[in-house]
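All protein chains of the complex are present and in place, except for one that has been dropped.
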Amino acid sequence: MSSITGHSVTDELPHDDGRPPLDADKAGTGRLGDRIFGGLATGSGIFVIALVTLVGVFLIAQAVPSLLNNNANFLTSREWVPSGTDPRFGIVDLLWATVVTSIIAMLIAVPLGVSVALFITQYAPSWLSRPAAALVDLLAAVPSIVYGFWGLKVAGDYFQPVAKFTDTVLGWLPFFEWGGRPSAKSTLAFAGIILAIMILPIVTAISREVFSQVPTAHKEGALALGATKWEMIRTAVLPFGKPGVISAAMLGLGRALGETLAVTLLLSALNPSAPFSFSIFGGGETFASRIANDAGEFDSPQKTGAYIAAGLVLFILTFIVNAAARVVIERRKAFTE
Amino acid sequence: MSTLTTVDDATAPQTRVDGSFGGKSSGRAFKDQLARVVMWTAFFVALIPLVWILAATFVKGGRMLLDIDWWTVSQSGITARREGGGAVHAIQGTLIQAGVTALISVPIGVLTAVYLVEYGRGRLAKAVSFMVDILTGIPSIVAGLFIYALWVTTFNFQRVGFAVCLALTMLMIPTVVRSTEEMLKLVPNELREASYALGVPKWKTIMKVVVPTAFSGIVTGILLGLARVMGETAPLIILGPYTPVIATNLFDGLMPTLPTMIYQNYPESLQPSVDRTWGAALTLILIIFILNLLGRFIGRFSKVRS
């Protein structure tokens, strides 16, 4: 029941018995009911294709006029002044914040999620594995705005000493520099941690499913050769599950890139003249949080177009990541067949 | 969702013969123990946020939910500094929007799944399946922007509750398709063959045999999908800003919801407002958890299982 994450590996596996859908066209030819029903079903399928296409077309159509008016380079500028007579806007800062928070989230969530999945499938006593899986899934049921609010009001204060410690020990590296501003809970690092919690269920659920599909023969074979449990996992479970874990990581990344509210509530924006900083203990805005922040003031087509252009970039970004995940899964399919 | 547990702790061989893995050394045993400790720790670490969030929300918001006003009146006339008022406007808005979203996305989602499992083959089916995957990955804010681009900038309509439903529909369709597809695939082909053999047309076979067999599973998928879209906030910020009064008309005026109620109030530092925000967060979590549990409960009755 991994459908809570909206994705399931069983979908990607070949049909259980390897057969294509039952071809019963003979049973259906000619009858009105069949033609209507079949038409409806096909229509729904086509509707889904049309929908995704429309998303792309609409976003492009409305972004292009703004982009043509843009007096700055959309891909290389750090400015964001989308309205007025001299609109100048670019995505560098947004892209940076989006990618940094998502990567931090991945670095935490993937090892943790894989460990939890291994725990559930390999280590947990049988009475615990099912409730344990359900508990981790419940994390996905907490709305993202609640994560943000909790991070802002409760958990954020406990991050202050962590930021201070990292700054003292690793502050000489540009990535970990922190001048005490913005407050620790408003940094990219903390937003990344909250994102990690949010994508943990999806990473765990998918990894769990592939791990549970490891052929028993592989596992017992390893054990019979005298492997310890950990060696069995390393030699039998992990290699089998690798493509699944990679696609889980990609799907988690896709989620993290587009996550809005938790990030919007937490991050402090940079002022327009702030110098670019590589530090993860800096502020910034992601694509999604910038759009959400200004959603109340879309008052001219020029300005709306600029935000839609930002949304388009986000769409393309997640599209690439998700498509890549899909490719990995397809290749695994070919491999196991 | 049967978990494979054939290799259990108790049955794992305790003494090993020298094999290709080399002799049993203290180093290997140590690594094995270390891995065990790491996995257990990882699990408990993963539980910390869940427990922490739930505890914090209950402690800070629980009091609000005990007041009968919370469930019966709105925030009309209540400003941030005043105590009182309820959340019924937001609860209603959330439920209405979720209901309408389900009403639109369930037929489309289930039919698309039927197409994929029962009809689809060849290029079109591949394309549909791929697009469903892409739709799964669309960030909710992009869905909101798309509907904004369509509803407000193109058609020049007002921002209303129904526009929110459309955006949520985009997010719900893929989850319904995927879970329904999964369930339909589990219906044994023998059932279909038996039905065809009796001369039942294909569409009737699907409606009377295949779908009913997978019914509980489909409902579970729908409820879980619904639970997911209920907590979505990003499209609501763009399409359905908060208003403190009761609004039940999806086509006229703004409609308040629990997520926007939280979003509206989150930066406030006045105690009455902070309390209400936690209260709204708790209410939202409770509704979503109930839907989740209900979904899983119904899933247990499913006649087909993975």
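The chains carry the letters A and B, assigned in the order they are written, with residues numbered from 1 in each.
Everything that follows uses one rule, which is that contacts are C-beta pairs under 8 Å (C-beta built on N, C-alpha and C of every residue); 3 or more make two chains touch, one makes a residue touch a chain.
Just so we're on the same page, contacts and distances are computed from a predicted model.
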Per UniProt record, name of the chain withheld from view ["Probable glycine dehydrogenase (decarboxylating) subunit 2", "NADH-quinone oxidoreductase subunit H", "Phosphate-binding protein" or "Hydrogenase expression protein HypE"]: "Phosphate-binding protein"
Contact with the hidden chain (one of B:Thr175, B:Ser195 or B:Ser216): B:Ser216
Identified contact with the non-displayed chain, of B:Leu34, B:Ala194 or B:Val245: B:Val245
Absent-chain contact - pick from A:Ile46, A:Val92, A:Leu225 or A:Ala269: A:Ala269
Absent chain, residues of subunit A that touch it: 80-81, 83-84, 127, 181-183, 186, 264, 268-274, 283, 285, 293-294, 296-300, 302
For subunit B, residues in touch with the removed chain: 69, 71-74, 76-81, 84-86, 88-89, 92, 95-96, 98-99, 102, 158-159, 212, 215-216, 219, 222-223, 226, 241, 243-246, 248, 253-254, 267-270, 291, 294, 297-298, 300-301, 303
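Criterion: only the chains that are shown with their structure count from here on.
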Distance between the centres, which are taken as Cα means, of subunit B and subunit A, whole angstrom: 15
Residues on subunit B engaged by subunit A in the complex (per definition of touch): 1, 3-9, 12-13, 16-21, 24, 28-29, 31-32, 34-36, 38-40, 42-43, 45-47, 49-50, 52-53, 56-57, 107-109, 111-112, 114-121, 124-125, 127-128, 130-143, 145-146, 148-150, 152-154, 170, 173-175, 177-179, 181-182, 185-186, 189, 192-193, 196, 199-207, 220-221, 224-225, 227-228, 230-234, 237-238, 241, 259, 262-263, 266, 274, 277, 281, 284-285, 288-289, 292, 296, 299, 306
Residues of subunit A defined as touching subunit B within the complex: 1-4, 6-8, 10-11, 15-17, 19-22, 24-25, 27-28, 31, 33-34, 36-38, 40-49, 51-52, 54-55, 58-59, 61-62, 112-113, 115-116, 118-126, 129-130, 132-136, 138-150, 152-155, 197, 200, 204, 212-214, 216, 219-220, 223-233, 251, 254-255, 257-261, 265, 287-288, 291-292, 295-296, 298, 301, 304, 307-308, 311, 314-315, 318-319, 321-323, 326
